[in-house]
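Every protein chain except one is present and positioned as in the full complex.
Then we have chain A:
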């Protein structure tokens, strides 16, 4: 099944280009460490999912590029073409001239309706190119105006036009100390709207990725390109083909559907966090060895203690004792999960013991631990890592950052600052209040796990 990617705004397009680049270089690589047959099956599956083989020699990404100003898209298109190994279709982009001015209301209420037809036409064309459409993957940031506002509008349109398809929104959360002054307003508006039309939100926080770049990747002068490459690597480790537990010998045919089924059992809980291990500069790879037990142990503790990476984990945090009084006495820093998905790639995957992830004390009480935890595996190594593990988690990972964003936005809202910029495009105070209410509800639900 194929996934159509919709790249929205500067962030969405810059990340999208890195994602396709990472996927392509992974399948072309010779470090698969598995049998030739396995490798070919993997390559074929990846190509079917993300690329289209047109008459051109080079695979064409199944993507629609949208932005309200032209500079980024033209850069994105040319960078892809320059790689020589893949490219974007020359007819799959839509751009305007003025940008959205970091104004969510501009993106949602003005650009959205105005350009709906043109954008949905492009999406329809990409969808028709797929033999079987597996769903949509949108990439956007929530701090700006286009990715956030127009992105929320487009997601709604996708939901209306394709009511039975899966929609996964990849949302990038901005640095806490400001990239855009009104980022908290834009974030609140985006998240609350996405919650109503999307199936799940897969989140990356710039602060977290920045730390990974600084501490694990040893990059001195971190650029957005570095950040985007780490994000692309993490996304690749989730979306490259795997065998699901129940499936036969072939690669999973319905990745988005499987993802939703395992991780989103309840519509109130849609926020997914992503962790990856190991993460290191490419130059260090030949000098490192890993063992599965070590990787699994670290990954589990990253989940429990809500650590962003494998360094600096707080090993003191432990799951609550099963016999202790439930929920109200949970240790403070413990991260409760609803559902978890672990994806293992590389050497000797089949023998890995994942029992520690099935411990019922990690989860809320309303799901069977067997249902709450799933694992996907493939012996084919990813992106030159001999062994790698990814964790996609529906848990309290994002609770604190979400609470912080809503708090700051509320603070600003109370002083009525910047509201005139939104009301002039049709977003009124009541609309803001509705959004706050939606998100306070989400916060409350996740807090009470």
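Keep this in mind: a contact is a pair of C-beta atoms (placed from the backbone, for glycine too) under 8 Å apart; a residue touches a chain by one contact, two chains touch by 3 or more; residues count from 1.
Quick note on the criterion: contacts and distances are computed from a predicted model.
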Original post:
Considering the UniProt annotation of the chain absent from this complex, which name among "Tubulin epsilon chain", "Glutathione S-transferase", "DNA topoisomerase (ATP-hydrolyzing)" or "SMCR8 protein" applies?
Top reply: "Tubulin epsilon chain"
Subject >> Of A:102, A:252 or A:378, the one touching the omitted chain in the full complex >> reply: A:102
**OP:** Give the residue, chosen from A:28, A:114, A:225 or A:266, that touches the chain omitted from the document.
**Re:** A:225
Subject >> Candidate in contact with the missing chain, chosen from A:406, A:427 or A:449 >> reply: A:406
Original post:
What chain A residues would touch the chain not displayed?
Top reply: 10, 14, 69-72, 75, 97-103, 145, 175-182, 210, 213-214, 219-225, 227, 406-408, 410-412, 414-418, 420-421, 436-437, 440-441, 443-444, 448
